[in-house]
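Complex shown without one protein chain; remaining protein chains in place.
On to chain A.
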Amino acid sequence: MWFSEIHPTRSSSDSTNCWSGFKAELWLLQSLDNGISRRIVSVDGSVAKRRHLQGSKTSFARAFVTSIWQLKVGLHHSSGNVRLLPCIKCENSNKEGSSFEQVSVEPPPYHSYLDSTSGQLEPASGARASIPGQEFWPEGTASRVRAARAPEPMGASTTSPSYGQNPGSRRKKYKASVASSETSETSGVPDIPDDVLEEPKELLSEYVVYQSEPEEENLSDYEMDKKIGRPHPFIDPKAKKPVEEPLTSEELWWNWRKPEKEQWSRWQRRRPDVETVFLKAMAETGQIKLYGDHPTLTETSLYRARRHIYKEERLKAEQERLEKIGPLAYYSEWVKAWKRDTSREAVQKHFEETGEDENTQLIEMFTHQTDQEYRIMMGTDVRIRRDPLAMRMREDQIKEIWGGDPVYPTINYIQDPDAVIDFRGPDFHEPTPDMLAYLKEHGKIISREELEMKLAKEKTEELEMTDMDEAMAQAVDIGENDDEGEESDDGEEEKISRNWSILKSNPELRKSKGKPKNNNLSLEEAIDDSENLTDFLMDFEEDE
């Protein structure tokens, strides 16, 4: 029938909350006063608050009713009053008034305020704070503002720079034209009034180039399509080249090119896998000998194969032993308390006597096993070092394999210890290095012919060097030498022509050198081998 606006007063705050809460609900209330049925329409609602409302519906309803009574229900038929308090508009059910009004945004209660900084009335919107005076500016601001306000220099120069070639070329040298220079053009630095704020900006400054005209762009069809977004091929058809025929795998095989050796990333280096690290550790401890300082692929794979085979062999041997002597005898190694005979015959005999088969006897035996023995048998006794080499490895080597701290293990990013290693590096096309060729090339190995040639050369040299007269003279001195051992020692020392460094480092060799037991020496060889002719002769006599 009529249109009403209810203004909840501040006296009942809970009813105010309720009002804002159940806006989505449509409530039909029988108002007790005046007997007028009213429909309250609220425009928007919130679901979250409705749940709260449903929980306390009954109490709310009671409170609502009572609050309705307590409210002063103001009935306003006039629209256009400015409300200072939030207002809820209630509409009549049949909407015959058709003057539906939205809830509007309130204007701010004030549009200016007294700023305590400036002491003046300032606008409440927009840039509110006035810029304080210069003495309140932070440090350095004044100089920056001053520098920014400095006007640009005026005037155009008639001379051009010489770029360091001709210093002093742009001076005016105080020509005679001074008298005639009534030029009103002042110098580069214009006078600045202190209150100059605005200066006409040149369109072309040093740092900012203003684009005055749009550039005329010349686009091909394809680029235009691409720019506009029309369907276009992914590749510019002009720039597109036909895909070359891919090579067959055969061709690829034969045209394979070794990539460059250079290492441009640390991830390209050979990663330390388990075998490599183990091999290096073994080489360090002297268990094996490596050819180089790093194990080669061959050595690594050899080690892997050997390790596997040895392990298989060990397991097979154990298995054979188990089968051969029977499980009772086999496992009685770890049961010290089992004093009975464990041979197959005894087991068989015991079976015949008591009817306990082998498994039962085994179980019976294991009941006598101690904890310690069980742990030893299962390999879980920490006091027994399972892999001495791994235990002996250095910290960094351990980390290379298992990574980090054993207590707080970290992920080994270098190598997953369980990874299956692909040994085909970039060199996998290369043939396995030939040790023999390498050794030959580096002079570590020579062929028999070469050795003989060398030996023959050395022999001739020795022969050339031995003077017959000198040898005879020394042969004459034999008796004297026998008498005076020290002198002969000195003489020996002087005569050492080969391997002197060995003799120098371990002199005990020198004593035993006197009597080499060489039975089947030829004359030349004996001469060659002996220190001097005296030794040779003495050997000769002894042999005879």
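Note that in this section contacts are C-beta pairs under 8 Å (C-beta built on N, C-alpha and C of every residue); 3 or more make two chains touch, one makes a residue touch a chain; residues count from 1.
Convention: contacts and distances are computed from a predicted model.
Q: Which of the following names does UniProt give to the chain that is not shown: "Protein PLASTID TRANSCRIPTIONALLY ACTIVE 14-like isoform X2", "WD repeat-containing protein 63", "Myotubularin phosphatase domain-containing protein" or "6-phosphofructo-2-kinase/fructose-2,6-bisphosphatase 4"?
A: "Protein PLASTID TRANSCRIPTIONALLY ACTIVE 14-like isoform X2"
Q: Kindly state which of the options A:119, A:140 or A:229 is in contact with the chain not pictured.
A: Only one of A:119, A:140 or A:229 touches the chain omitted from view, namely A:140.
Q: Can you tell me which of A:162, A:220, A:263 or A:343 touches the chain that was removed from the display?
A: Among A:162, A:220, A:263 or A:343, only A:162 touches the chain that is not shown.
Q: Which positions on chain A touch the chain that was left off?
A: 139-140, 143, 146-147, 150, 152-159, 161-175, 177-178, 181, 183, 185-192, 205-207
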